[in-house]
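Heads up, one of the protein chains got dropped from this complex, but the rest are sitting where they should.
This part shows chain A:
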Amino acid sequence: IMASSYGAKEEDGHHPGSAGLGGAAIRTKKPDNTAFKQQRLPAWQPILTAGTVLPAFFIIGLIFIPIGIGLYVTSNNIKEFELDYTGTDMSSPCFNCSQSWNSTNTCKCELFFSLDQPFESNVFMYYGLSNFYQNHRRYVKSRDDSQLNGDERSLKEPSKECEPYRTNENKPIAPCGAIANSMFNDTLDLFYIDPNGKKRPISLTKKGIAWWTDKHVKFRNPGGSNSNLTTVFKDTAKPVNWHKPVYELDVDIENNGFINEDFIVWMRTAALPTFRKLYRIIQKNNDMTPTLPRGNYSLAVTYNYPVRSFEGRKRMILSTISWMGGKNPFLGIAYITVGSICFFLGVVLLFIHHKYGNRNNSSDIAS
């Protein structure tokens, strides 16, 4: 009976549910049979089985340990010499300079050191600073990239970010901002003292110490082809702390103004409060003699840069490099450690798998 009345409804041509606005839906509403809509997309379903996890652990271990050893050895083969010349110690030759620092007088000091081993190939000379917060937010943003890129308008009207080193005596500061203002300005010179006590200066290359992109793209002198930087920077003031204006950083036109490499290197702010920056390169002259032979050296410092007030330290570093950069044993040790842990974990897991795993996995699921 029920069926008969239901049938009558169907004959009515009335579909329950299609009474809505659209009405006549002749097309069937059957959903499409596509893998996507039916959630049957072919898929790879990896699971963590003993067959994949354990070998992975061993393989990682086997890969990591040799890499680690390689890295460690490489790092160890790098020769590095570090000399702190801050002059905090009474005994340090630079003690006086560090105590009586003022911006007008230049103070010079000389430190002697000896290298036990010869430095083969090119040697890189760095200055290192500690406890220097080049990554402080207010410090990092205190620059005007447009100005440094040679934009005339920014030269006249530096960005507000440069405050309070934006203008000086109503003249725009070029380069503006705290970073430029605090540019490292010690001069370091290196002498080799040959066995008969004679000081021979070591030639230091100051070109090629900055990134190519910085030197050629990011930093550009204003005025385009105008090679007379003095006129270009005519209406600007020098940064407050600087002894000389930006266009007198070097006599070489290719290394003057904003494209002075020392300046560029400084402007690439460090990520951490302890950092080193490339200062000079000591090129290897010939294949016969090491770049820096074993022996005594002296470092002549023109002590301009004050770090004592904030307990900073200044270092001079001599280092060779390898394919993985400078000396840093961390990566090597980390790789060895992680590799060993992997291996160890692999063994432990293998043991556990043997002892418990089979039992659990083969057990049927209670239904």
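Methods note: a residue touches a chain if its C-beta (ideal position, glycine included) is under 8 Å from a C-beta of that chain, and two chains touch if they have at least 3 such contacts; residues count from 1.
One rule holds in what follows: contacts and distances are computed from a predicted model.
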Protein name, per the UniProt record, of whichever chain is missing from view ("AP complex subunit sigma", "DELLA protein", "Phospholipid-transporting ATPase" or "serine C-palmitoyltransferase"): "Phospholipid-transporting ATPase"
Sole residue of A:Q134, A:T291 or A:N304 that reaches the chain not shown, by the stated touch rule: A:Q134
Sole contact to the chain not displayed, among A:N168, A:N185 or A:T274: A:T274
Where the unshown chain meets chain A, residue by residue: 1-9, 14-17, 19-21, 28-33, 37-50, 53, 56-57, 60, 64, 67, 71, 122, 124, 126, 128, 131-140, 142, 144-146, 149, 151, 159-160, 163-164, 178, 181-182, 209-214, 217-218, 265, 268-278, 281, 306, 309-311, 319, 321-328, 330-331, 334-335, 338, 341-342, 345, 349, 352-353, 356-357, 360-361, 363, 365-367
